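Apart from one protein chain that is not included, each protein chain of the complex appears where it belongs.
On to chain A.
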Amino acid sequence: MQPLKNPFGIMDPNEKPKQYQNNPFDIQNDELNETIKLGDNVASQEEKQLLFEPSKLQSNETVEEISLLEDLDITSPLLIKSRIMSVLFFQKCDSEYLEDPDLSGPILIVVSLGLLPLLTGKVHFNYIYGIGLWGWLLLYFLMNFMIQQQEKQIEFYKILSYLGYGLAPIVLLSFLRIFLQDSSFVYALAIVCAIWSTASVSKTFDTILGLQHRRFLIAYPLFLFYCTFVIITIFS
């Protein structure tokens, strides 16, 4: 019977570990019997030292720790918040909002617009989604027909995104409606919210379409669109 071999080899306490004898990053060419060692092709001595002692690199520069969401380029919660704030307070929004708007914010706003009346016992999801979709389609065709003279075109999802973000003041109205009873103050607040939504969204459309002399003609259909939601919020 053969003696059992130590699977790790003969353990010699004085023996250096193999990794220090031959660098695993060295390239060995058995045919030409030559070895290209790590660091042979590096020009400067400083970089050569960094190859063997990478801890030095970290000590000179401070590494900023980025959060996982930012590292993965998922900035939706912050983006939605900043865009809603820009719509509510007429602030300048990020440049990406005009070129590549998102739909996550509008979906959140529309769902909250449907959920808030639930607190008063009213279920209006079907009307909100139905009127929103039909209004979006009509506005898409209307806008594109009106801007055709300038040989421009605006896409489906952009209009949906801008209209969705414009519903933010109406969500505020819906929230306040839970606590307020019917009065002239509520009606005045409703008109203010409709005009607020229209003004913020028509500003976005003016920037994109550049129809300065038709500003009111573009704003009026938007006003009608938001008035529909205001009427559903106030009178139901």
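General observations
By our rule, a contact is a pair of C-beta atoms (placed from the backbone, for glycine too) under 8 Å apart; a residue touches a chain by one contact, two chains touch by 3 or more; residues count from 1.
Criterion: contacts and distances are computed from a predicted model.
Per the UniProt record, the absent chain's protein name among "T-complex protein 1 subunit epsilon", "Charged multivesicular body protein 6", "Copper ion binding" or "Protein YIF1" is "Protein YIF1".
Between the chain not shown and the residues A:131, A:172 or A:199, the one that touches is A:131. Across A:91, A:120, A:148 or A:207, the single residue that touches the chain missing here is A:148.
The chain not displayed touches chain A at residues 124, 127, 130-131, 138, 142, 144-146, 148-149, 153, 182, 213-214, 216-217, 220-221, 224, 227-228, 231-232, 234-236.
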